[in-house]
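A protein chain is absent from this complex, but the other protein chains hold their places.
Let's look at subunit A:
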Amino acid sequence: MSAGKPLPHDAAPLHVTGEARYIDDLPTPRGTLHLAFGLSPAAHAEILSLDLAAVREAPGVVAVFGPDAFDPMPDCSPSVHDEPLLAQGVVHYLGQPMFLVVAESHLAARKAARLGRMELRERPAILTVDEALAAESRFEDGPVVWQKGDAAAAIAGAAQQIEGSIELGGQEHFYLEGQVALALPQEGGDMVVQSSTQHPTEIQHKVAHALHLPMSAVRVEVRRMGGGFGGKESQGNALAIACALAARATGRPCKMRYDRDDDMTITGKRHDLRIDYRAGFDAEGRLAGVEFRHLMRCGWSQDLSLPVADRAMLHADNAYHLPAVRIESHRLRTNTQSATAFRGFGGPQGMVGVERVMDHVAHQLGRDPLEVRRVNFYAARVDRPGGCLPPSPATGRAFFAGNPPPEDFRTLITPEDIFRQKMGGEDAEALRVLDAEEVDLTSRGAETFQHGEAPPAPEGVQTTPYHMPVEDFIGHELVGALAESADYARRRAEIAAWNAGNPILKRGIALTPVKFGISFTLTWLNQAGALVHLYQDGSVHLNHGGTEMGQGLFQKVAQVAAGVFGLEAEAEAVKITATDTGKVPNTSATAASSGSDLNGMAARIACETLRDRLAAMLAERHQAQAAEVRFAGGRVTVAGAEYSFAEVVGLAYQARISLSSTGYYRTPKIVWDRKKGEGRPFFYFAYGAAVSEVVIDTLTGENRLLRVDVLHDTGRSLNPALDIGQIEGGFVQGAGWLTTEELVWDGKGRLRTHAPSTYKIPACSDRPPVFNVALWGRDNPEDTVGRSKAVGEPPFMLGISVLMALSDAVAACGDGSVYPGLDGPATAERVLAAVGRQRG
C-alpha cells in the first residue's frame, strides 16, 4: 500500500457492487421530511406579493417558509453575505429560490413548490457582459489591473501587431450526483448535517450561523461525492441551511435533493467571459507586449468570483514569458446564476486567452504555432550547483499541533477589510443580509489585502506578470519529448498534404502546453490537519480534512500513511473514514488541486509522530537508538529483535504511550498581495502538454477528435493509475467545455439548456480512437509529499489543444488571409460559420 503503486480506489469493491453510499442512499430515519424551493420565474423583478396559501394546502405539505419567515434572513454566500436563502423584495435571476416547502415526500414538496402565486413587476434584466459594462454593473469599484512594464508602448514599438477577441462559454458541472443535504436534529439543539460538499467547514459555518449556534454545535460529515468539480464548493450551502432550519422548526430530519433541472437552473456554473487582446511581436512571433481585457460574467451574487477572476489573470501567461503585459479584469454582475468554482477556477479561461494569441500570431506570420509557442516559452529551469534539484528549505515547512506558527505567518483580516469592497448597483448593497462580525475565514471568497512582501526575483530569472520568478520551467523538455513521441512534425506535414487533396473534410493538429500554479491564492487556506489513531490490534484509523469526490484522495493519503508505518503490503492497513468536522476542524475546501498535497502531508506528519513514539519506546526496551528502529514490510526490527506492527502497538499501549496524534501542515514559501498583483501565490507549477488531431466536415461543421497524445507532469506520482484517470478525465472535460458543452440563455434570462438532452457533455463515443497518456515522472523540486505534484485541475487545460486543432482545421479551408477566430465552445454551428468566413 505504499506511495507510487497504481492501486485502485479504496472504495472500488463498494462501487462495483452498488454498496458505496452517497447521501441520497443513506437510510433516513422514520419521519424524515423532504424539501423543495419555489423558484423565481423572472430574471429581475420586484416582488409585489407572494401568495403561498395553495402551497400550504397541497397534499403532504408540513410547512412553508416565505421571505418573512426568518429574521434575519440566513445567508448562503461564501464571501460577502449577498445571498439571502430566499429572495427578499427583489428577485435577481430566473431560478432564484423564493420560498421553501417542507413535505412528507420529495414528490409532494416538488409539486407544492409549483403552486406559489406571485405578482412581480419586472425590471430590465442585465444578461450580457456588454449590458453589464454599459450599466456599470460590477463587483468591486472598477476593473482590477495588473501590469508589468509598458505593454502599450511595447506593442506599438513591435514589428507586427494583432488584435482580436474571443468569447468563451461557461460550463455546467453536471456532477452525476446532484446537490443534496440531510440535516439530523440532535439533543440540545445541536445539528448533524450530511452534505455532498467539497467544503464541510463551510457548511458547518453557514449552518451554525443560520441557526445562531456556535460552530461546535454543528457537525458535518461527508463520506463521498458523486463528482464535485468545484460545483460543490459553495453551491451546497443553500440546501444544508434550508435543511437545518426546517429540521429545527419541525424537530424532524430534513433532506433536500435538487432534481437535475432545478440543479441546473439554480446553481452556478463556470464563468463565461470575453477576452479582448492586443499583441505586438517580431518576425519569429516573439511577443514584445500583450494586453488582455477579461470581461467575466459573474452572475447575481459575488460568490467566489473575485478569486476566480484573479486566477484567470494569474494564468494569462500560461507557459510564456510576457516581457510587457497589462491585464484588465472586469467582474460583471448580471441577472443570471451566480458563476462559481469549476475545475481550474478561472485558470482555464485565462490560459485560453494567451493560447489564442499564440495561434493568432502564428497565423499572421504563416508559421507553425508550435514554433511560435516555443520561442515565447519561459527560460528553462536552471539546475543549481551541488545537485540537480534546487535545495528545499530546511525549516518552516511543517509544524506540529501545539507549536505556534512562525512569525512570518502573517494574516491580517478585519471585517472592515471584507466590507471595504463595494458591489455595483443598489440591489447589491441592499442584498447584504448579515452582520459585519460574521467572517467566513475558510472560504476562498474571504478577502484580505495584506499578505506580506514577496522577496525580489533573483537576478536574471524571468518573472510572471505578477512578478513571481519562474525557476522550475520544464516546458522545453516536456514539449520536446511530446512532439517527438506524438510525431508532431511529420503528422503536421502529412495533414497539410491530405488537406490539399480533400475539399470536404479538413484535418487539423495542435500542441498546447499547460503551466498551472498550485496553491490557494488566499494564502491562509494552504493548511491542513489530520488525525490518526492506532488501535491495540495494530489497525490504523485516519481522518483528514479533504473530501473524496472520485479523485482518489483517500487512497493516496492511505498509501502515504501506510508507507510511514511500513505497512505497504497490507491491504487496507489504513482505514480512512468520512470527512468529519468533529475529527479535523477548520478545513479548507478540497479544491485548487491541493487535496493530496495538503492532506497527504498532514497525515504523514501525524503518522511520523506516532511512529517516532513507537520507535522511542522500542529503542528504550532494546537499549538502542530510535533511529535504528525499522518499520518495513509489516515488521518492526530493532537490535536483532523483530516484531509485528501489531505487537509493537500493543507494547506501546501497555507502556502507556499515547496512540493518537494530529498532524498539521502548511505550505511554505507563498506570499501574495492580490491588490497589487504581486508575490508568489504558488508553491510550484504543474506542467503538461497535449497534441490533438481533429477532422471537420466543412459542409456541416461536425467534427471528430481523432487522436490525442498527452505528456503530463505529476512529479513522482503517488499513484500512477489514479493520476492517469485524472489526466484523461480532465482532458475530456476540458475538451467538452471547448467543443460541445454549450449553455444557452434566452432573452428573458431563462437557461434553455437545463438537462442532458440539450446540454451535451462528452459521452463514451466522443473519446478519440487513439488516446496516449504518459507521465513525465520526475520529482517535484519542491518538498511535497513524496515529491509528487497536484493533478486535479492541470489536465483540464490540456483540452485547449482541441480548440486550437479545430482552429487549424478551419484555417485549412482558406488561403491564410483570414484568421479563423473560433469562439468556445466550438460547436458544429460555430465551426461551420468559421469555415464560411474562410471561404468568403
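Criterion: a residue touches a chain if its C-beta (ideal position, glycine included) is under 8 Å from a C-beta of that chain, and two chains touch if they have at least 3 such contacts; residues count from 1.
Here is the rule we use: contacts and distances are computed from a predicted model.
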item: Candidate names "Monoheme cytochrome SoxX (Sulfur oxidation)", "Multiple sugar transport system permease protein", "Sarcosine oxidase, delta subunit family" or "(2Fe-2S)-binding protein"; UniProt protein name, chain not shown; value: "(2Fe-2S)-binding protein"
item: Residue of A:A3, A:M549 or A:I670 touching the missing chain in the full complex; value: A:M549
item: Selected from A:N318, A:Q559, A:Q733 or A:S807 as touching the chain missing from the view; value: A:Q733
item: Options A:L176, A:A496 or A:V744, residue touching the unrepresented chain; value: A:L176
item: Selected residue (touches chain absent from view) among A:S49, A:Q623, A:S757 or A:S817; value: A:S757
item: Missing-chain contacts mapped onto subunit A; value: 8-9, 11-22, 24-25, 27, 173-178, 224-227, 229, 259-260, 549-552, 721-722, 724-726, 728-733, 736, 755-757, 761-767, 769, 771
